[in-house]
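Structure below; questions to follow.
Removed: one protein chain of the complex. Kept in place: all other protein chains.
As written, the chain order gives the labels A, B, C, D and E, with residue 1 at the start of each chain.
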């Protein structure tokens, strides 16, 4: 029997959307108000969906404490109360929520081994969400 | 790399569920209180999920401003503060949320070309939601 | 010791905002898209706040089952899946949410005696709410 | 045309996570604070997703009233305001939310025939959710 | 200038409503399904509202970190993943949410001195909330 577990965490960050390879007017056109030079910010919600066999003895897909510890160390400590543009990973990558999703997926996919990481979903506002599933 | 973007909008409409080809008692039986002749209404939330390659330069699946403009013109202006039963599209189609989902999918699928429309989801109340994915 | 208990219920109704004593153009100006002749609708959430001494034996302000039964009979049966404009109480009263609040307050105030009705709050959408406290 | 309908219900239960085949220290290690001998509890939200052809006449996947009646009888009456550990189904099965999901899926899958049961999702808290889709 | 700060925390507990001084049938009548001998549980949300002068230098009513530390030590460690009926404070007090509110108010009122505790609000479910303001 395979089940899925979705776990959510929240962090607050700022960012500015600006691509170095585009001109000022192209950046303004592509990103609109998100290109504002002083930046802006969001309360991000990230949900990681992991899947796996339900253990016959414990009745669990994986240990939530372990999942929380991984997220705390690799996601919350990296992003919470930070300006995304100043982080190493976004030096050559625009910190759109699409790219943030992909990066969080990569970190879980490479480092979290207790269950299969199926999908990462990031909500940027209550009206916007982004998903990446490794395709 | 393929990512997905979900965007939500809200509109307030009224409707009455009533099929012309059914008798009064069949309508009452099938639709219950939703068959009340004077109608009732809902705050609908519609979420469109679009998918596509994340652009290597912009880091985006598609332009949100463009998606919003399409929804404003083709969904919100059509449905917000309207009685669904009076609209052309529901003259021969009962305005259930299943049919509303299908119609919004059709409109996006035919007219929105900046990314692939994967799925339309409409929440009728906080306890009911409907999805259509073109199957 | 005085405590307060807030209880919420939901109903779905349609309405049209239109004042008989105003001209067509005045109605259009005052109510905007809410004056649309065919009506529109909402999922309303009503919260009644009651207050009273916490009973030393039971530890309760009042019996929730009794409060629910009152709301079911006097609010939900009256309004759920109805067109507010067709109801007796709104024959000479525009069914704005302000008036809906006042009417629900009146019904609780006159009929519910197990605790003091402090305030009625109605949410028309996730962004709009109205309150009446008997002032 | 195939559409999907998601319907949500809520119930409040208590449970204790404890596997008979594990030692006291193993239980403490696996379940942490959820192994507290006196139990704890949650407001669970269950969402059942059903899918099927949209009926050409009624415009519906299935009758919501029938779906609600089934859930009321087989889920809410079984679990609401109960201690999960005392129920027959959890005598030899740890009442984790993974196992709760599977059990609710089984009940719907075996007994609800008006539409295909695609997936059962249970939210244990606002940050935790579990899904089972019969795999 | 006086401002107010509301801060929310969540905990999951079980309880049984049962008054020692009432007979079995009285308990069943007063508490209904909440009197179930095996108990049930909730995800509680507690919000403490504190008020005070906004400091002219820091722009703050009080230090959130201090408020969180107090809540962690005196509320979350006391109640989270516990059976309320087993706790000292509820040995002679029915663990209704009214009494839980009063107890949390008392703890903050007596021990938290960085700002005035104005009100404690506890949500038992998404439809029920209770408040106590020291009256």
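Please note the rule applied: contacts are C-beta pairs under 8 Å (C-beta built on N, C-alpha and C of every residue); 3 or more make two chains touch, one makes a residue touch a chain.
What you are looking at is a predicted structure, and each value in this text was computed from that prediction instead of being measured.
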Contact residue for the chain not shown (choose from C:12, C:46, C:62 or C:101): C:101
Residues belonging to chain E that touch the chain removed from view: 1-9, 54, 57-61, 63-65
Chain C, residues in touch with the chain not shown (by the definition above): 17, 19, 21-22, 30-32, 93-96, 98-99, 101-102, 126-133, 135
Interface with the undisplayed chain - residues on chain A: 10, 12-15, 33-34, 36, 38-43, 80-83, 85-86, 125-126
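By our rule, only the chains that are shown with their structure count from here on.
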Set of chains whose contacts include both chain E and chain C: none
Chain pair with the higher count of C-beta pairs in contact (B-C, A-D): B-C
Whole-Å gap separating chain B and chain C, where each centre is the average of the chain's CA atoms: 28
Between chain E and chain A, distance of the C-alpha-averaged centres to the nearest whole Å: 33
Multi-partner residues of chain A (each touching 2 or more other chains): none
